[in-house]
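Can you keep this structure in mind? I'll have questions shortly.
Missing here: one protein chain of the complex. Every other protein chain is in place.
Per-chain residue numbering starts at 1, and chain names A, B and C are given in the order in which the chains are listed.
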Amino acid sequence: MAMEPELLKHLTKKPATLLYPFEKRPAPKGLRGRHKWHADKCIGCGLCAQVCPAFAIELDGRGLEIKGWTVHLDRCVFCAQCAEVCPVNAIELTQEHELAGYDRGGITLKFTKALPTQADEPKSEKK
Amino acid sequence: MGETEEFIIPVGPQHPALKEPTNFTITVDGEYVVDAKARPGYNHRGVEKAMESRTYIQNLYLLERVCGICSICHMTNFCLTVEEAMGLEVPARANYIRTIMHEIERLHSHSLWLGVAAHEIGFDTLFYYIWRDREVIMDLTESISGNRVNKAMPTIGGVRRNISPELLRDIRKGLDIFEERIKYYKSLILKETTVLNRAIRVGVLTPHDAVALCAVGPTLRASGIKSDVRADDPYLVFDEVPFNVMTHDGCDVASRVIVRCDEMFESINVIRYCLDHMPDGPIRVKVPVIMRVPETETVCLWEAPRGELIHYLKSTGGTTPYRYKIRAPTLGNIPSVQRMLIGNYIADIPIVIAAIDPCFSCTDRMTFVDVNTEKNWVWDSEQLRRYSRKWYQQNSH
Amino acid sequence: MEAREDHVKIVEELREAMGSENVIDWKIPRAKRIYVAIKAEKLKDTVKHLAEKDFRHVSTISGVDVGDGIEVLYHLTKRAAGKGEGITLSLRVKTAMENPSLPTITDMIPGATLYEREVHDFVGVVFEGHPDLSPVELPDGWPKDVYPLLKKWKIEDIKKRLSEVGGN
Partner (left out) sequence: MVSTELALKVVEILVFPGFFFLIVYALFLEWVDRKFFARLQNRYGPEHTGWKGILQPWADLIKLLAKEDITPAAADKIMFAAVPIVYLAIPLTIMFMVPIWNSNAYIGFPGDLIVVIFLFTLLILSVFFGGWSSVNRFGIVGGLRAALQMLSYEIPMALAAVGPAILAKSLSISNIAAWPSKVFAGNLTPYSVAVGAATVFVMAVGFGIFTLCMIAELEKIPFDIPEAETEIVSGWQVEFSGKKLALLRLGSDIELVAASALMTALFLGGPLGPWPIPPVVWFIVKTTICVLIISNVRALFPRFRIDQMSHWMWKNIVPIAVLYIVAVEMLAAVM
C-alpha cells in the first residue's frame, strides 16, 4: 500500500518513456556511431585494420595508392580504437547510431576514393 | 515421478525468471524445493581461448564484452593486470576517472538488480519506477563515455576520455536526484509488508555456509561477513577514499536488498569524494599499439558489483597473453545459490536466484566463434530447419 | 615494506610445516601477492595448513598448460574484514601432461567444487575424490579427449574434431 501516493501523483504526469520512432532524443556528444573515412587524409598504413578487435576493417590497397576502405558494421564493436590509432585522423566516428538493416550487405560501409578531395560520401552496398 | 512425491522442475535454460540462459534442475516435493543443481555453460563463448590469439589492445575490447553490465570491471581489471605486468605507472587523474566509472557502474548495476528483483516477485510497478530512475545514471554514463553499455573508457595506461568541468556539475546533479530516489525506494521496501513477506527468511545462507562455499560480494556481506576487495586489497584509489563496507546479518533476500541499497549510498559518497579530490593532469600514458608484456604472471582482484572478480595473467613475453584466466563473481556464488534454494518454495526460486544478481554471460566465457570462419558456425535458417526436422524424426516416437 | 615481512612469515611457516624440500619455489612480487610452488603430494596438507591460517576463500583455480605439464594454481585469499590487509596466495602445483590428476580439495573447501570442474573441463585434470566431474562450462556431448585450453588444441583442430563427432 505504501506506493499509492506515488502512483496517484504520476497519473497526471507525462509518461517517462518516449514514443520512440516518432520522438527521438538527441545522441550524446561523445557517441561512437557510424564511421566516416576521409580519403584525402588516409595514408593507407593499415594500423586501423591491425588493431581492430573485431577484424571488421578491410583496406583496398596499401600506402598512398589506397583505393578504398571498408568497415563491416555487423562485426564492428564501435570501440573507436581505429580512430584512436590513426596517425592522420582519417577515421571519424559520427553520432549516427540508427544503423539496423535487413541484411548484412546493407550494413557494410564501403568508402571509395573516387576523387581525392570529395570522396567521403558513404555508399551502401546492397546484395 | 518416483516412489516419493518428488517431481523435477527444470528452471531454464529458457525461463522468464532468468535473464540469461542457464539451467537449474529443481527437485520439488509439493511446493517445497528438495534439491537444486545448477548447470551453467549455455553462454560459453570461448573468451579465454580467443584471448590467446589476440593482441593486448584487441583483448581489451574482447574483455569488455565478457559482460554487459560490468564491462568497466572486466576492462579495467584487465588494464590493471597488464599494467602491473608491464610495470606501468598510471596518472593519478586516470585512476580517479576509473574509480568514478567503476562506482557509477555499481550504481547502475545495483539499481538494475533492484528492479529485476521487484519484477521477480511480481511487483512490476516498482520495477518500472526503479528502471526509470536508473536512466539518470545511464544518461551520466552516456555523457561521460559516449555509450550506454560498452563504455570503452579505460585503456592500457589510463583512460580514453576526460571529464570536463561541465560534466562534473552534471554528475553531481544526477547523483543528488538518484540518491533521493534510492532513499525513497529503500524506505518503501522497508515499509511494504507484502514485499518483506517475500524476502525475509527466504533464501537463507548462514555465515558458516557463506564462508565454506566461498560466496562473494553482496551475497557474502548480507550474511554478515565483512569482506570487500576494495577495502581488503585496495586498488585504484580506494586506499585514499574513505568508505564503509556495508554488511547486514539477516542472511536472507531482504538483507541482500538492504546491503545493495546501502552500497549505493556508499558509492555515491565515493564518487562525490573523487569529484572533489580529482587532481589535474594527464589522463593516460602512451603505450605502443602492439605491446609486448615481459615474462611474468599477475593476479588482480576487483570488487565488481556482484562480488569479487579475479583475473590471472601469464605472459611469456609475446604480444598475446599466454594464458588469461577470468573468474566472474557469479560462478563463485552458484554453490551458495544451490544451498539457498533448498527448503524454499517454488515461488521463491526466481527471487532467490536473482538475489545473487546472477550474470551467466560473465560466468560462461568461451567458444569458438571466429569471425573469419563464422560460416561453419552460424546456421542459416535452412540448415536449422533441416536439423530440426531430423531431430523430430529421431525423437518424436 | 613491513607488509612483506609478514608475507615472508607466512611462507616461512608453510615451509616449516610442510618441510622445506616440499616447497619448491616461492616469490613475493609485491605486497598482498604470494606465489608458492609445492609438490603435488603435499597439496591437501598445504591447503589444510593455509585454511587454518585464514586462507579459507578459494578465489579460483586456474589450469595452465606449460608445455611439459599442467600447472594448477589455487588462488587462495585471506580476507581482512575491510582492514586493507587481504592477501592472495597462489599455490602452484604441477602435474603430468599425460593423465593429469590431483587430489580434490572440495572436502575441505566445498566452495571449490565448480572451480575444479572448470579446470577439468578445460585442461583435463582429474581431481581424485571429487563427487561429480561433469562438464560445467562445456556442452554435454563434448568429445572426451578435447580439452580446449591445452596448447596442442588449436581452434581449427577443435572445430574439425567437433564436426567429426557431430556436435554443434
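Observations
Here is the rule we use: contacts are C-beta pairs under 8 Å (C-beta built on N, C-alpha and C of every residue); 3 or more make two chains touch, one makes a residue touch a chain.
Source: prediction; values computed, not measured.
Considering the intact complex, the chain excluded from display touches A, B.
Screening B:H74, B:R106, B:R198 or B:R339 against the full complex identifies B:R198 as the residue touching the chain left out.
The chain that is not drawn here is touched, among residues B:G122, B:P207 or B:P234, by B:G122.
Seen from chain B, the chain kept out of the figure touches residues 7-10, 15-17, 31, 118-126, 128-129, 132, 192, 194-195, 197-198, 345-350, 396. In the full complex, the hidden chain is touched by chain A at residues 1, 3-4, 7, 10-11, 13, 15-17, 19.
Please note the rule applied: only the chains that are shown with their structure count from here on.
If each chain is drawn as a node and touching chains are joined, the picture is a simple open line.
The greatest centre-to-centre gap from chain A, using C-alpha centroids, is found for C.
More C-beta pairs touch across the B-C interface than across any other pair of chains.
The distance from the centre of chain A to the centre of chain B, each centre being the mean of the chain's C-alpha atoms, comes to 27 Å. Put simply, the C-alpha centre of chain A and that of chain C have 43 angstrom between them. Residues of chain B in contact with at least two other chains: none. Considering their complex, residues 29-30, 32-33, 35, 56-60, 62, 64-65, 73, 75, 77, 79-88, 90, 109-115, 118, 122, 135-139, 148-149, 155, 158-159, 163, 168 of chain C touch chain B. Interface residues of chain A, counted against chain B in their complex, comprise 1-3, 6-7, 16, 28-32, 47, 50-56, 75, 77-81, 84-85.
Within the complex formed with chain C, the residues of chain B that make contact are 39-41, 44, 46, 48-49, 53, 84, 211-215, 225-229, 231-234, 239, 245, 296-299, 301, 308, 310, 312, 314, 322-323, 325, 327, 331-332, 334-335, 364-366, 368, 370, 373, 376-377, 387.
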